[in-house]
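The structure follows.
Shown here: the complex without one of its protein chains, the others still in place.
Letters A, B and C mark the chains in the order given here, with residues in each chain numbered from 1 onward.
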Amino acid sequence: MRRSRALWAGITAVVFAVIPLLTRDTFALRVVTEAMMWIGLAVAWDVLGGYTGYLNFGHGAFFGLGAYTTAVLMMRGHWPFALALAAGGVLAGAAAVVAGLPTLRLKGAYFAIATWALARAVQQLALVLEFTGGPDGMRLPPFLNPQFFYYLMWALVSVIFVVLWILLEHSAFGLKLQAIREDEEGAMALGLKPTTIKIQAFVLSTVPAGILGGVYAYWITFIDPASVLGDLVTDQSVVMAVFGGLGTLVGPAVGAVLIYAFKTFFWAYLSEYQVLYLIILGTVIALSVVFLPDGLIGLLTGRGRAEAPRSPEPADENPPELREAAP
Amino acid sequence: MRRVVAFTLCAVLGTSPAWAQADRNYFKVGVITSLSGDLATGGNVTKRGYDLWAKAVNEAGGIEVNGKRYPVKLYYADAQSEPSQGASGAERLATQQEVDFVLGPYSSGVTLAVAPVLEKYKIPMITGSAESPLIWRQKFAYTFGTIPPVNYTGSQPVGALAGLAPKPRTAIVLGSNDAFSKATAEAFKTAAEAHGIKVLKFNIVPSGQDLIPLLSAAKVLRPDVIAFGGHDEELINLVKALRQINYTPKALLMHYGVTEPAFVEALGKDAEEVFGASVWTPTLPTRGDLLWADARAYAEAAQKEYGVPADYTQAGCSAAGIAFQAAAARAGVTPPLDEGEKRALRDALEALDIETFYGRIDFADRGEFYHANTGLEALTVQIQGRRPVITAPAEFAEAPARYPTTPWNDRR
Amino acid sequence: MLWQLLPQAVLDGLLIGGVYITVALGFSLAFGVKHIIDFAVGEWIMLGAFLGYYLQGWTGLDPLLLLPVVFAVFTAVGYAIQPVIHRAVSGRRGNPVLMGLVFTFGLMLAIRGAGLTVFGFFSHSIPSVMSARSWFLEAGGLFVTVPAIRLVGFVYAIGITAVLHWVLRHTDFGLAVRALAQNRDAAGLMGINARRISSWVYGIHVGVSAMTGVVIGSIFSISAQMGGDYTILAFFVVVLAGMGYLAGVPWAAFLLGLVQSLFLVYGNPSYTLLAVFAILYLILLVSPRGLFAKGV
Partner (left out) sequence: MSRELLAVDQVSMIFGGLRALDDVSFSVGSGEIVGLIGPNGAGKTTLFNVVSGYCRPSRGRVRFDGKDVTGQRPFHLARLGIARTFQIVKPFAGLTVLENVTVACLLHHPRRRHARQKAWEILEFTGLAERAGRPASGLTLAGRKRLEIAKALSLNPRLLLLDEVVAGLNPTEADRTIELILNIHRSGVSILIVEHIMRVIMNISDRVAVLNYGAKIAEGPPQQVAQDPGVIEAYLGEAAA
């Protein structure tokens, strides 16, 4: 099973590598480039959301932070793109430490709200600062080479995927995250430092978002607080990961491809029904929580069925949070 | 999952049809606008403007070039209020549909992302609604706009207010922190200072902020004018807040938002006598050679087609089509346009100077308004009898400005 | 000059805070009892506001008289939806709190989409006779203007808080709710029907939020996209108060209102929201369980 998965991953990667050689269609390249960006974002979100059980509702803030850092350094500091991009990733990771310190000590509920607020705080910051261009945003020098961005995105997303695959599925780190997700108190008894590990996971989740944001900025050539610091990135990453399957790497990737394909199709052919999109997106996410708690991937791999009922007691009442609240 | 990937790949790659281009006898026109997302309201207004133009042109047989008529066919791309989707849409229109020219996005953000893509493919674009001064500072060779930027339109009403008696001496200028509103507020401020009105307070505030503490503090300064840059919801909130603290300035000035029906609908008598800026109203005396003879004719056609009154955004969008129509005729280009013909079309646009139902269209070919339409006269409007009425400049004025504004409590 | 503005700024801050109380009250109750973070709280406010708007249009009555109707309708809606939420949070995947978050997040998107479809994109206002009134008070060189509609909103908020407080403290239902919040198992032993009580709690949350929408529509404006702004307000207040700690809500709301008001008058208005965020961050850093360290 493992080997065949690796094989298929390899084949997928090779297919993606040759696409630009097969087509001269720059629009198709653009679509696939963006799809890959969403794969990277959804998978990165899942490091914290799925593996660690902390829902980051401010994923877009880190994406935007990367985008702005790259843009500011390139435009005001005249840094080369590659360096500015790396700086964007580093800054996104540093922001995760700052944001995580007060919030990751707490229960997931606080974290979810705090990250949501953080996203708005970062957006406000970009709106009032001078060097970010305020509400007017920033333009970057157009470098309109679709192949370049395609390969860059492909390489970055592949690296992100492989690194996460190794760290989460084949090294101790992933296991630690899952242990903390399942029972933080119990994990402490086994020598794990939850807050430290959670902050590491947060950084691991936000650095890719920051880097992808930087690529986005250079690719699209224009960023402003509404487009890179709005709700879109967060909303879509969450939906893609939940729909695809939390706590896996393949799940969010599949979710990203399907939802992005749906979105592209929807807006290419059904744009008269505009706002239905939100309704469909919302309904899909709400229903998948109820009927597909393991996401699409749970359905495909049968993971959902193999798992025995969670506990002999009625799964019903008493969330763990409540029980832990008692001293 | 593999099958899914494969399927998606095929679906994506399979959508690159080879269009028979040889002897096309109609124009392919790309339309990029935001039909969904935050900007969908405005985006759909622009779509109406573009659609109405296409319908009228085709009813007349098409665009007349060298005595022959070529119909137009519109190809849409929904920017979804996202710059990236706008750029993506532009790429599709340029490479798959191979459009001859493009009618542009609603917002300046999307325009700024779309313009470089079209630059690359050398496809001329006219936006009928983006009005941020930023666009024109970028000096895109192929991007034009029919609506003058806000710093061009925003100063006219301030000047008009300064000419009223008794002359307003002091003003408070507030703006919401988004690109359009901030530029509007800055234009108001600059113009006020130029006309000798003292600006007591100038603040840019976060969008959606409850302004009552700020207005309470401002009330103490007793400003003659309160000028505010914002969008519909914020305009309504501002008027309601002033109403709540019961302060009536001599003049309350906003931008185009007051001309939207929603403004009057929401505020009723409190909307009366609020000043605004515009470049076009259905009653503007204009004279057009192409499609519609004057503003009234256009307004009637729009009302008939959509059942709602046309605003200046919609008119600006229809006018963008007319600009292309006129430029194509002058350049003598026929579909499909090759690169040289697109360049000729662009040059013709730059040289264009025509009268339309919308007013004069004359794109600047240099300066800070590069490729924005500077042929128009900015208008001062005031809500009178539940509709926007032109009060300045004098040659277009329908009625004198009501000034100073009737106190809130004295209205019927 | 500056100090003269102080009474007005403080009053405005308190009046703003008053509105925030009811934005956050139902949300805090739902969290305290059901541990549901309701991402859709702003959307309930939006839906309530539009129901008030249309009812006002049809009946011509003052929106403030329509509050009970809106409350009744949306309490029923909340009561009916709770079983679905319950099902979402008690699925096989552990972590009910997070599943509830994701579920209400989906609900939020769907309601917003539906709102945009049905109500369109334009802004409206709910006219009330009170929005045209105000009182000017002056004493000893100090003066304040009291906008009537805002005072109504303030009184409404205090009233709802008082009623809720009374119900929780002095009725059998309130006892059951408190028992449920303390300990579900024990509550079950005491013969309390946890599901029915939960449904009522969520119903009350939705009902109060929707009613608040009408008050907000009378003070400000309403649009199908307004929800997000109020969701974040609710989050702010509840985190400041300590999650699930109902008694902290009014104080947190007032603090938030005062910070905004004072900052708008005495600070740089551009940074108002940033100041609010900074304060929230600092408080979380120092006292993670809210102002009173009483959060769950």
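One rule holds in what follows: a residue touches a chain if its C-beta (ideal position, glycine included) is under 8 Å from a C-beta of that chain, and two chains touch if they have at least 3 such contacts.
Please read these numbers as outputs of a predicted model, since none were measured by experiment.
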Full-complex contact with the absent chain, from A:5, A:24 or A:170: A:170
Among A:91, A:187, A:201 or A:215, the residue in touch with the chain that has been omitted: A:187
Contacts of chain A with the absent chain, listed as residue ranges: 170-172, 175-176, 178-179, 181-183, 185-193, 247, 306-312, 320, 323, 327
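Basically, only the chains that are shown with their structure count from here on.
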Pair exhibiting more inter-chain C-beta contacts, A-C or A-B: A-C
Mean-CA-position distance for chain B and chain A (Å): 36
Inter-chain centre distance, chain A versus chain C - centres from mean C-alpha coordinates, in Å: 30
Touching two or more other chains - residue numbers and ranges from chain B: 38, 40, 177, 206
Chain A: positions in contact with at least two other chains: 124, 128, 275, 277
Parts of chain C lying in touch with chain B, wherever the complex brings them together: 1, 4-5, 8-9, 12-13, 15-16, 116, 120-125, 127, 131-132, 134, 136, 145, 147-150, 219-221, 223, 225-226, 229, 260-262, 264-265, 268-270, 272-273
Chain A-touching residues of chain B, taken from the complex the two chains share: 1-2, 4-5, 8-9, 11-13, 15-16, 35-36, 38, 40, 76, 78, 80-85, 87-88, 91-92, 95-96, 109, 112-113, 116-117, 119-120, 132, 134, 138, 177-179, 181-183, 206
Chain C contact footprint on chain A (complex, rising order): 53, 55, 57, 101-103, 105-110, 112-114, 116-118, 120-121, 124-125, 128, 181-182, 231, 235, 238-239, 242, 246, 275-290, 293-294, 304, 307, 309-310, 315-322, 325-326
